[in-house]
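Below: the structure, in structure tokens.
Each chain you see keeps its place in the complex, though not every chain is here.
Note that the chains are named A, B and C in the order they appear, and that numbering of residues resets to 1 at the start of each chain.
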Amino acid sequence: LAEAANPFRCKPDEKYVMNVMVSGVEYWFPVYEMFKQAAQQFGCKTEYTGTPEYDVNKQIATFDQALAQKPAGVLVHPMNSDPFIEPINRAIEQGTAVVTFAADSPNSKRVSYITSDNVAEGTYAADAVAKAMGGKGEYAVLENPGQDNHDKRVAAFIARMEKKWPDMKLAGRAASNQDPTKAYQAVLSLTQAHPDLGAVFMPEANSAIGAAQAAKEGGGKVRVMLADVNAKILDMIKAGEIFGSVNPNQGMQGYMGFMLLWLAKHPDLIDPMNDAKRSGFNAMSVPFVDNGFSIVTAENADDFYWDKYLQRRGTKGIEE
Amino acid sequence: MAVEIKPAGRRGNIARMATLREAGLIAIILALCIAMSFASPHFLTWGNLRAMMMSFSIEGIVVVGMTILLIVGGIDLSVGSVVCFSMVVSGALFLSGLDPWTASLIGIAASALIGAVMGFFVTVVGLNHFITSLAAMVIVRGMCLVVTKGTPLSLFTLPPEFKALGQGSFRDIPYVILIFVMVVAIFDFLLRRATAFRKVFYTGSNEKAAQYSGIKTSHVKFWVTVLCSTLAGLAGVIYMARFGAATPTFGAGMELNIIAAAVIGGASLNGGSGTIFGAILGMALLSVVTSSLILLDVSVYWQDMIKGCILLAAVSIDHFLHSRKF
Amino acid sequence: MTEAPILEIRNLTKTFGPVLALSEVKFELFRGEIHALCGENGAGKSTLMNMIAGLLQPDDGEIVVDGQRVSIASPAAAQSLGIALVHQEIALCQDATVAENIYMAAINRRRMPLMNYQKLYCDAQRVMDLLAPIPVRTRVADLSISNQQLVEIAKALTLDCKVLMLDEPTAALTESEARRLFAIVRGLKQRGISIVYISHRMAEIFSLCDRITIFRDGRYVATDPIEAVSPDDVVRKMVGREITQLYPDKLLPQEKPGRAILCVEGLADGKRFADVDIEVREGEILGVGGLIGAGRSEIAQTICGIRAAVAGTIALNGSPLNIRHYRDAVDAGLVYLSEDRKGSGLFLDMPIAANIAALDLGRLTGRLGLLDRRAEAQQASCLTRRLGVRMAGVEAAVSTLSGGNQQKVAIAKQLSISPKVIIMDEPTRGIDVGAKVEIHRLLRQLASQGVGIIVISSELPELIGLCDRVMVVREGKIAGELGADELSEEAIILLASGVQQTSTQQEEAKNVA
């Protein structure tokens, strides 16, 4: 009866799963934290799964295994888009809702995709760097060629520079592949080759630790700009060793990710004026949601520490 | 002098020894499976087993080539890159208008060519397999980046009959698994019985003695190197069919997993010994462990650690059962 | 002898799986004696030595050293008891220099933290020169197998030991090195060191040793003072039957050898030898003699295409052969038995049957390119029976065989293809008297069937006893040829060294002249 009164409740064994690659890495934790919170508010069970490795084949194996347990929905970060088409479609067929986050599989039948706008992130980062340099000078980028969202950020960064800041010159590009030692070596080499280098941008946080150290040793003239944060990055931002970071709104990704999943699992809650019933199309489909991002600077850095956040909330993070 | 001659059995000693060897691994895998089926009701479902087999079938094809290469005393660190290369070349050719089957054949041929170049450096120039294949790993990965310009090729338009190769099934048994079982069966048989493959054992066991037996060991090494790359190329094409995509970063780090599987299965890094069946069991062991941890919902922080410990324990038990040196 | 033995073995038993290698054997060694240990291949001699040296542990029985019952857990333990062993199989660090190999045990024990290479090289050279002038700074990998054997011996001489066990030290040596070794061994005996000497060469045993112990099939047979027995007695006790004729009959002078089977002309490799002409005729056995390092092995390997030639022609049964690879030679029926059975002769980890089959898999291959394993096993059991290999079965790994039996497997491999010409490099190295007779008889039989046979040997009695004609090689050139009636040890040594061996004074005088 209570259920009839309140449709926004889960059935006793309704389970929602979040599936990622490199699952031991902290980027996912705040996402899952809010995913879990939303689920608890609905009285649903959740599970955090994925492979600790950076390997699409292994991630699909974990995805398939999760599917074998017939969960109500999966919030997935597909490491590569197309390889997930078939598994996602299989999930939809067996009645498991699928929503992608932070990376998409656009050609699959996933109901929704939630992400921050990588292009906007790259564009903003470019503006911030260029402004600080007075619109004039040399910059470089560190890349992780092959990872889609990273490539988008870098491309947007460079495109914005070329379009809006004609006096900003691209001095060099190097592949750091998320490895701090490679980033360290690359930035040292770049500063040697280009003594006037004023900024370096990278699309993730791992490289930044090495890059910032190299920049510091190079005399501190190079502004380090990146995407994502972690405790070390935050400390360096506060100390002025890192210029800034664009950080996707992870909590929103998780919370809205859950909502989208839950809705997709319960499409009969609405009765829209369209052909959904006839065509078998999911009536609750919301193709795209932008979760937004924050700009992390010395002033607001304190709000982004994971351990402080966890303490404040008193939960066990991904371990529940 | 009393010479006692035992009648030679139907199967030779090599085959029998190998079977015995593998019994230990089979026992360990079964024990794990049984324990798991108590711990998780999902484990022994066809869905889960299918997922597990799917996850190692294509890699298993590469393991076959690697095992033969290890037997001849070589090693190939470039397999991950070559898998990716075959995928990327076939994908790019398909996108440029070729039909997918022809494109795949060219992709596999290109992989074989890479094997031939490595074989050249090993047998003619005289470098060793490790350093040659390490350089090849870097070069071929670079070629993947160049071909794709760093972005995954979307092969959404692959015709369904080609995609079926990677995604379709025959009565609930995926083609992928069928192909894998076929490749394993063929090469396991050949390795035990075919004359040509016996030379692989001779060369790996004592290259000089093989030369003193009139075996052209550099030919043997060359062709085995080519075979390993060719099988990696085949795997790449099947991955392409399965994923409908060609990603330039695919397969990075795959080589260690594959070598580990072969070594767990009894292949020696010094050459001269190893079996395909054993290597596949090694692969299965790794897969069962990984998959158990996920099903048991072990914390991600602990997964790696527990996985490594189980691996070490399994290898030690196996070693203890046969007291053979790995 | 009232004195207590320095080393005593009581009721020692050792099994390897189902194989009973030694069964309740006993052995006594007194201070300052040279004690020969004899037995057929696989009788258990090396196994006993390995247990005394701490490499293997006995299943049962006692080892008593100086009246103390001991258990020898490791080579280090044996060393500290003053026991040293020269192994039958060469075990040297190929990447290290000769000097370091010679003094390895000392380096291991030394308290000094740093190496003194200068002293090491000086000392090592001094020891090495007692045997042969091998430069001690060379890497062992760059030495021929016989020189490696000398290093192995030199190594034992540096050990400060009470008991020195030599397991077939002369198997790979020529007469002159062997003589130097005997002089050294006698010197050691003078200093009160006890020596166990294992050899299949009767002449050596009788000229060197004081007492002799005989094993048969892993059992103790007898111990006698050397004066009390004759070589024939020893052979009878070892083999369990009478051996009347040590060497098969040679070709009679009136039956001249037939047409030429193998004809080599003007062969040169551009480095070690030049202008080599060889002719092997039907029905004869051609011997090749020379000192260590004369280049005999290299000539043989070049004929077979294992090494590259820069000049020369080879003809088989009158038709020229174009050999670019050893495979071509094998296909033409020309085979070479390597002197280094461990390094290039055998696949130690593989079954006996697979070793024997390695030379020509084609004949064992059925349709579809599959190997006929039944035929493989049959071939192996047939050949091993013919050569009397003592083994658990044809599927056992070669590494489980005794040294002499491994050699027999290597020979079986050459015979497996019914060759037209066999070149054997030290064919009977490490083979016991009885089996040697069998192999010689077999070679003679093959020769009379029209197979061309070349035997390279460092054992002069073998060359003299077996061959119809002996070619002597000195420093890469053919120094001369001796017919059956000219064969004698002196004649061969004269040709091989270019000088009279009898007196050094004479030698030097000649050199000056």
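Going forward, contacts are C-beta pairs under 8 Å (C-beta built on N, C-alpha and C of every residue); 3 or more make two chains touch, one makes a residue touch a chain.
The structure presented is a predicted model; accordingly, all values stated were derived computationally and were not measured.
This file describes a complex whose protein chains occur as A x1, B x2, C x1.
Everything below uses one rule, namely that only the chains that are shown with their structure count from here on.
Viewed as a contact network, the protein chains form an open path, each link joining two chains that touch. Centrality annotation: B (chain centre taken as mean Cα position, compared with the mean over all protein Cα atoms).
In terms of their C-alpha centroids, the spacing between chain B and chain C amounts to 44 Å.
Taking each chain's centre as the average of its CA atoms, chain A and chain C sit 72 Å apart.
Spacing of chain A relative to chain B, judged by their CA centroids, is 33 angstrom. The set of chain A residues that touch two or more partner chains is empty.
Of all residues in chain C, none touches two or more other chains. Of all residues in chain B, only 1-6, 8, 11-14, 193-196, 198-199, 201-202, 205-206, 208-216, 272-273 touch chain C in the complex they form.
Looking at the complex, you find that chain A touches chain B at residues 23-24, 47-58, 60-62, 64-69, 80-83, 85-86, 107, 145-148, 151, 318-319.
Put simply, chain C touches chain B in their complex at residues 40, 217, 306, 325-327, 329-331, 336, 338, 343-351, 353-354, 358-362, 364-365, 369-371, 373-374, 376-378, 381, 384-385, 388-396, 413, 434.
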